[in-house]
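Here it is, the structure in full.
Rest of the complex left out; these chains stay put.
Going by the order they are written in, the chains are A and B; count residues from 1 in each one.
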Amino acid sequence: MVHIVPEIIKESVTNLVKNGERTDGRAFDEYREISLETGVIEKAEGSARVKIGKTQIVIGTKPQIGTPFADTPNVGVLMTNTELLPMAAPNFESGPPDENSVELSRVTDRCIREGKVVDLEKLCIVEGEKVWMVFLDLHVIDYDGNLMDAAVLGSVAALMNTKIPTTKIENDEIVLDYENMIPLPINEKALMCTFAKIDGELIIDPSLEEEEIMGARLSIGMTEEGNICAMQKGGAQPLDREEILKVVSIAKMKTAELRTHLP
Amino acid sequence: MIIIITNTNLNTGTETSARADKRAFDELRNLKIEAGVLERADGSAYLEMGGNKVLAAVYGPRELFVRRLMQPNRAVLRCKYNMAPFSVDDRKRPGPDRRSVEISKITSDALSPAVFLEKFPRSTIDVYIEVLEAEGGTRCAGITAASVALADAGIPMRDMVVACAAGKSDGNVVLDLSEVEDKEGEADLPIAMMPRTGEITLLQMDGDLTEEEFGKALDLAIGGCKKINEEQKKAIKNRYGE
């Protein structure tokens, strides 16, 4: 559903930005309040509830035993699925994932996969036959802007919180030992940092109000070392080379700051 | 290749007390309700009951874009009941299944009698119920939470709607079946009611009950509803004061 933003709000937000200010009083490079809890769903093998401002996502993981892909016989599988629930915003609709939901799934998945957050090779049980498949489900319950940073932060937390049984092979049978649970092997804590461009200015962690009037968006996934593992531009306005290089260098600091919220 | 699972925690049945979780036959599970937990929705509520964790959100009254559903003299109340993929032991595939379609329909019927729908012709009131974690009795939990969310949204109502199940487990008629009691028990009877008049707005049963047991279970469920309604009122009071 197209949501038309009244001209007057557009103007007032833009004017504030021109003066170096934001509607909620934040600095251009300042995140909203962040809260992150883990282990919130007992039936999920790993879970987290993340809030950035009023944006809120509940995330759960479900490891299952499955068959590896033919071209990667000794590598586990990570499946990311995002639901932009109709409860999260008046213009979200029930039904199969739309393009925004698909983009959020794919960018989150890309940041975690390319950032090598989970050591997928350790999830192989029997090469070519059985591996752990980890389903990562994101349930977006309240939408107030900047879903991507919340999605990646919460997903990394839920993965870190995930436990799987130890496995042994005995007499050609896989034995799952639920008395000895082990954490999912975590390699890395890659996180994502998103900027919005409004009237030529780049501001971090856009609120919904800011997203609705922004011209472009740039999300940058970064590893602990500060390497870039994922990027995604959005929005129908262009960015120039200098803007891109500038936000990349800010992102290094800001993802480090985000990382302090992880347990 | 065969997969063997050792040492799971599913040791039910060796209990000595009458109910696996030691509750009295007419005792509810621990209950917690909070109103106004979401920002964007017009109204919302969060409910925990035993191991159930349920969110409800309300949008409306608002314009109904699907013309063929429009009612000239009243609002339609539409419900979507949905389970999160991680809410159950084996991951649930996203999207509606036959069970959730049926529960959505009867939830809508259960809430409608309490709402002054005639005040909002041609519009819709949308109720979304998300089960974040399921441990038996989620449809009742969803209705109870949705009613609080409707109140939080300021929708004018004749009464609250409150839901609770009774049933039969190990030969006894008991209140508020847990997941294990629901699966292994002999009967389940979820109801919803408007506590002021005692009118029943939802009634389902499956299992095996004599007429006498049914009467007993019905009264037990009605009693459960009344207790839960106190928690609904508290949740609204906590949010808005007296």
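By definition in this document, contacts are C-beta pairs under 8 Å (C-beta built on N, C-alpha and C of every residue); 3 or more make two chains touch, one makes a residue touch a chain.
Fair warning: this is a prediction, and the values are worked out from it, not measured in the lab.
Chain composition of the whole assembly in this file works out to A x3, B x3.
To be clear about the criterion, only the chains that are shown with their structure count from here on.
The distance from the centre of chain A to the centre of chain B, each centre being the mean of the chain's C-alpha atoms, comes to 31 Å.
Residue ranges of chain B in contact with chain A, taken from their complex: 1-9, 38-41, 44, 51, 53, 55, 57, 59, 62, 80, 82, 84-91, 94-95, 126, 128, 130, 132-135.
Residue ranges of chain A in contact with chain B, taken from their complex: 41-44, 47, 54, 56, 58, 60-62, 64-65, 81, 83, 85-90, 94, 96, 126, 129-130, 135, 137, 139, 141-144, 165, 172-179.
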